[in-house]
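Shown next, in structure tokens, is the structure this report addresses.
A single protein chain has been removed from this complex, and every other one stays in its place.
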Amino acid sequence: MFPPPYGAPGGLTQRLRESCAERWDAYCWHPFVQGLAEGTLPLPAFRRYLVQDWLFLVQFARAKALAAFKAESLEALRGKASGLNALLDEMRMHLRYCEAWGLSEAEVLRETEAPETVCYTRWVLDRGMAGDILDLEVALAPCTIGYGEIALRIAAHPGRRRQGNPYESWIETYSAEGYQSFARAAAERMDALGLSHGGEARFAALSATFAEAARLECAFWQMGLDAAP
Amino acid sequence: MFPPPYGAPGGLTQRLRESCAERWDAYCWHPFVQGLAEGTLPLPAFRRYLVQDWLFLVQFARAKALAAFKAESLEALRGKASGLNALLDEMRMHLRYCEAWGLSEAEVLRETEAPETVCYTRWVLDRGMAGDILDLEVALAPCTIGYGEIALRIAAHPGRRRQGNPYESWIETYSAEGYQSFARAAAERMDALGLSHGGEARFAALSATFAEAARLECAFWQMGLDAAP
Amino acid sequence: MFPPPYGAPGGLTQRLRESCAERWDAYCWHPFVQGLAEGTLPLPAFRRYLVQDWLFLVQFARAKALAAFKAESLEALRGKASGLNALLDEMRMHLRYCEAWGLSEAEVLRETEAPETVCYTRWVLDRGMAGDILDLEVALAPCTIGYGEIALRIAAHPGRRRQGNPYESWIETYSAEGYQSFARAAAERMDALGLSHGGEARFAALSATFAEAARLECAFWQMGLDAAP
Partner (left out) sequence: MFPPPYGAPGGLTQRLRESCAERWDAYCWHPFVQGLAEGTLPLPAFRRYLVQDWLFLVQFARAKALAAFKAESLEALRGKASGLNALLDEMRMHLRYCEAWGLSEAEVLRETEAPETVCYTRWVLDRGMAGDILDLEVALAPCTIGYGEIALRIAAHPGRRRQGNPYESWIETYSAEGYQSFARAAAERMDALGLSHGGEARFAALSATFAEAARLECAFWQMGLDAAP
């Protein structure tokens, strides 16, 4: 198994990842991801993903706002609020990025959510509403830290195509230090929340949440792939 | 189009139904429904539906609890609370009903939610969290009043098979006066909420909610159907 | 200190109670309570309390509905839903009880919430929204188990007036086996939630919640007392 890139050994992040190792691999090394690494992913699959990722980010922003509301301290609220604003900035870049792939802003905004997008995002929001800040952050983690790990896996992939890989810019975004330090910080925070919020005693429930999020991430990749003829 | 069986002419319920007439028909007369009416639905499809309907009801009960929390008055809270308890009673019957179809309670409880079940239920819960009691009830309505209308459509279907139709008990449940008066009351309440909570001014948003719920109901039938070989 | 009547030694309930012993005593043996025990409480104070208690119960019912929504399992949801319905039944009795004290139903329903009532109830609801089911139940506990303990303290009070005590019916309600077994069950459930939901690791936060609820209960008694000339 790929070595866990984030969080302390024995910390909540690594334990959650280990508790659903198979599913985690299925998500982090989904055929969609391999296609990105090797530059073989059909363009329609990537474009489908890009548009749905936009719709995903809209709901992800709502989840960050919810996390700010539920934050356990003013300091945590500040962290969530600045995370929310960073995300909203990235979303502007996402639209520009879509344009580079021939998807006009109008086209993206017109699109409706795929079932896989509704499923994943509303499930996260409900975990957040029903539970506390730890439940919410565990539901969000597979996205945040997963994308970081995926970029590292791609970088370590012997079959990775660098030259002429149309998806190089995507890979660079998530392997860049900017994103990697963001993922590391998210894992650190989750480890800390695990200690302060009873991660040990709640492990069974948290692990079920983490695994379900990984399953829904898998389905999200698959939705992209299914768009290719 | 099938004549609207519930709510006052010009009231919110009927207006919502009309605003997405095609999708409403697609839901209320889905091939799954026709299969129930004509007794031709493959058994695996029905069993798949039954199990997922159980998992749906668990989340539906949570949505009713949320509606009680959000109710606009003590009287409304009482109505929601008694609705919740009626639902919890029906759920016990649902398990017994499953047993009659060869699905043991243990089997049902062991099952995991299909994506279509997660998608629909968490989307409803999120509409309820984000909006007010009217948003929540509009999101719930296609289930409540839809099942009543479906039973009436089946009853009016020339090709309906009565004798030896394995699904007769299902049809009877929803065409019985007990369920029909429940559906009528739900429509009346939604009409009243439409007046008191600005249904007219909010129609575009409410109609989008209603239509999305109908789309997710369709997907739920389809999920059942897809289980048949 | 009065011996802890509910929960297991070393369990979450008893530990929370011990962690704010002084404040707990201030609540459970508030001058208002002494006045009930000794039959010396001025009637206007009791009537003020009765009316505000009604308004409190309306919000308490909403908190129970929220707990049903947040419940960690279907079994827990069932428990919360039946608790909600029991509460709604008791509320009808509460109105009749008010009438026995010369407060007509119309009078009670016309009343507006005192600041102390708004303060306590909305704070509980927010703890419930922000946190998980354990946070919510800990915020509710001082009311539930507190009233049971108060009745026991009154019963053990050497200066208790039995004959001709106008508040005997109130005391009987809460010292009756019906309420006492309800309080015991609430403590048992909280002890269990403490184990499953990380009560140990979260103790500092939970204890702050419990102590704040006790403070707000104190203010509620005081609000009653302040109504006496």
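We call the chains A, B and C, going by the order they appear; numbering starts again at 1 in every chain.
Quick note on the criterion: a contact is a pair of C-beta atoms (placed from the backbone, for glycine too) under 8 Å apart; a residue touches a chain by one contact, two chains touch by 3 or more.
The structure presented is a predicted model; accordingly, all values stated were derived computationally and were not measured.
S.K.: As a test of the contact rule: which chains in view would the missing one touch?
M.R.: Every shown chain touched by the left-out chain: A, B, C.
S.K.: Given that one chain is not shown, which residue among B:30, B:153 or B:202 touches it?
M.R.: Once the missing chain is taken into account, the touching residue is B:202.
S.K.: Touching the hidden chain in the complete assembly: which of B:93, B:130 or B:156 does that?
M.R.: The missing chain is touched by B:130.
S.K.: Looking at A:16, A:41, A:84 or A:171, which residue reaches the missing chain?
M.R.: A:84
S.K.: To test your reading of the contact rule: which positions on subunit C touch the chain that is missing from view?
M.R.: 62, 115-116, 118-119, 122-123, 125-126, 129-130, 216, 219
S.K.: Which positions on subunit B touch the chain that was left off?
M.R.: Counting over the whole complex, subunit B touches the hidden chain at residues 69-70, 72, 129-132, 135, 195-202, 205.
S.K.: Tell me which stretches of subunit A touch the chain missing from the display.
M.R.: Per the touch rule, subunit A residues meeting the hidden chain are 58, 61-62, 65-66, 68-69, 71, 74, 77-78, 80-82, 84-85, 88.
Here is the rule we go by: only the chains that are shown with their structure count from here on.
S.K.: Which category does the touching pattern between chains fall into here: line, ring, star, complete, or other?
M.R.: Per interface graph, the chains form a complete graph.
S.K.: Nearest 5 degrees, what's the C-alpha rotation angle taking subunit B to subunit C?
M.R.: Here the rotation carrying subunit B onto subunit C measures out at 180 degrees.
S.K.: Mind checking the centre-to-centre distance between subunit A and subunit B? Centres are C-alpha means, answer in whole Å.
M.R.: Spacing between the chain centres: roughly 33 Å.
S.K.: Find the geometric centre of each of subunit A and subunit C from their Cα atoms only, then give the gap between the two centres in Å, rounded to an integer.
M.R.: Once rounded, the distance between the two centres reads 43 Å.
S.K.: Mind pulling the residue numbers of subunit C that touch at least two other chains?
M.R.: 69
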